[in-house]
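Following: one structure in structure tokens, then a few remarks.
For this depiction, one protein chain was excluded, whereas all remaining protein chains were kept in their positions.
Order as written gives the chain letters A, B and C; numbering starts at 1 within each chain.
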Amino acid sequence: MAVQPEALARHRLSRMALNRMGLWLFLLSETFFFAALISSRYYLQGLARPETLNQALGLGITMVLLLSSLSAYRAETCIAHGDRKGFQQNLLATIALGLLFVVGVAMEWREAFVHFPPNTGFGSIFFTMTGIHAFHVLSGLLVLTLVYMLGRRGHFSAGSSWGVEGAVKYWHFVDVAWVFIYPTLYLVT
Amino acid sequence: MLVVALLWAALTFVGEVLAVRLTPFRPAAAEEGDLIDSAFRSLTILSVPVLAFVLAVLAYSVLRFRVPGDPTQDGPAIRTHRPTVTTWLLVTTGLTVAVIIFPGTTGLLELHDRARHVDMVVQVQAQRYAWKTTYPEYGFSTWELVLPVGRRVRVEVTSTDVIHSFWVPAFRMKVDAVPGLVTTTVVTPSKAGSFQDDPDFRIQCTELCGVGHSVMRAPVRVVELSEFEAWVAQQSRSQ
Amino acid sequence: MQNGRLRSALARGRWVLVALVALTVVEYAVALVMKSGNLPWMIIMNLVDAVLILYYFMHIAQLWRKEE
Partner (left out) sequence: MAFAPLLRGIGFGAVGFLLGSGLGAIVRVTMGLDPWSAEALVVVGYIFGLVGWLLGVGVWGTWAREWFGLAARRGEAQGWRRYLRFSTDHKVIGVQYLVTFLVVMLLGGVLAVLMRAELMAPGKTIMTLNTYNNAMSLHGILMVAVAVAAIIGGLGNFLVPLLIGAEDVAFPRLNALSFWVIPPVAVLLLLTPLMGGFDSGWTAYPPLSVINAQGQTLYLLAFITFGFSSILGGLNFIATVIAMRAPGMTWSRLPIFVWSIFAASLISLTATQFVAFALLSVLLDRVAGTSFYDATQGGNALLYEHLFWFYSHPAVYIMILPAFGVALEVLAHFSRKPLFAYKWVVGAFMAVVGLSFLVWAHHLFTSGMSDFLHLPFMVTTELISIPTGIVFLSSLGTIWLGRLWLTTPMLFALGFLFNFLIGGITGIFLADVPTDLHLQDTYFVVAHFHYTIVGGEVFALLAGVYYWFPKLTGRMYSERLGKLHFWWVLLAYNVTFIPMFWAGLHGMNRRVADYSPELGGINLFISIAAFVLAASFLLMLVNLARAWVRGPAAGANPWKARTLEWQTSSPPPAENFPAEPQVVGAPYDYGVPGSRHAVVAAKGASEGEEKRDGDAAPRNQED
């Protein structure tokens, strides 16, 4: 007789609390990755920054990502209170805002390729940091899309919404990472 | 307990005699090398009682407390013993702090002090798989390192390709050659010698740099000041 | 009752966003005004940002709250 993974929840924590802890541990781990990225920026480039960086675009995509965090929060809150419609709408809004952010980064890259391509000092850091962050955004979008599809097929309810919670927590984490990356690349002097 | 103490004392005695009598390295050829060798010897002398203590307790316990066959009884239920733990912590902390201060910090400060004032500068450029030395004061370059006895030299090291490491075993001093950086080390040669007579008089690359890493060597020659000046004059003429 | 709880939670979310946006604008303004040495201020404001998101959006307190 094999042990079913779900059967393990009867200890001190519920399966949900266990999953939650696992996700937080994963995010803690990821924090170290971003810490490595950010410290590399200061190690290699100090506080230097090219004047050609598009400040308006940087501020814009930051706002978009912050806004997407709100809609993600709303989606999770809605499903936790049983509001399916609000959940679906807000999730869709989050995905749309996430895509907008990706488009913003792509526009930023087009300009950056001209002014400070990846084989320059600042370019190495800029493309790596934004690229790795964008990779996290894309994987977050993938998960949010899966959750959205499952939601449309009737999954998740007020009492059982771990999938939503996990996806949204990850999304917020991507936002937190950007909160630090944005000034590191655009603002510090 | 007494047996262990005697065993410890005996092992320490033997170990210290060995540590003092048997020099594990050939004599250094630079003042900085002597400093490093004496730091090494101090650490050895400090380590011997520690090593001997653990060995004594280990050996005594194994011989005295072993039980032939399957054990039929449990040992005494000693979970901890506060005085022992406290003593142990005090002693290990004391030893650690001692080692940090001497020879660690004292040696570090002395080396640092020596770097403040130097008599001459030599530039060493590492490239796969050779060492080029330049004498900026005299304006020539060569493929061997020649230094006069008794002059304090700052060696400025850099690399043109990958990371190498500049090491002269006879001097003991070592510093990496990093592309894009100039790193420095200070040596004061204290006795004449040359690669022909002693293989320790060589620049040896000690940072893996590719296929030729193990054979990336250059000869080192330490000569009396007059001889050095003659060599400089001859080199300047020929270039 | 249920609906009221939802509405107040959503309102809280809006206030958090307002704070985050305001902080970002302040960061931007600081960067425009302070031509050097703004790093410590950035770090402080980023930490406030992060705490707001971690606490209100990510419910970090769930970790040490007893399960219902």
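Criterion: a contact is a pair of C-beta atoms (placed from the backbone, for glycine too) under 8 Å apart; a residue touches a chain by one contact, two chains touch by 3 or more.
All of these numbers come straight from a predicted model, not from anything done at the bench.
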item	value
Where the missing chain makes contact, among the chains that are shown	A, B
Hidden partner chain, residues of chain B it touches	24-26, 33, 35-36, 39-40, 43, 47, 50-51, 54-55, 57-58, 61-62, 65-67, 70-81, 84-85, 88-89, 92-93, 95-96, 99-100, 103-105, 107-108, 111-112, 157, 161-163, 165, 167, 169, 172-176, 178-181, 183, 185, 199-200, 202, 204-215
Chain A residues that touch the omitted chain in the full complex	1-5, 7-8, 11-13, 17-18, 21-22, 25-26, 28-30, 32-33, 35-37, 40, 43-45, 117-124, 127-128, 146, 149-150, 153, 155
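Here, only the chains that are shown with their structure count from here on.
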item	value
Rounded Å distance, chain B centre to chain C centre (Cα mean)	53
Rounded Å distance, chain A centre to chain B centre (Cα mean)	49
Footprint of chain C on chain A - complex, ascending	13-14, 17, 20-21, 24, 47, 55, 59, 62-63, 66-67, 69-70, 72-74, 77-78, 81-83, 169, 172-173, 175-176, 179-180, 182-183, 186-189
Chain C residues touching chain A - in the complex, by the definition given at the top	2-3, 5-6, 9-10, 13-14, 16-17, 20-21, 24, 27-28, 30-31, 34-39, 42, 45-46, 49-50, 53-54, 56-58, 60, 62-63, 67
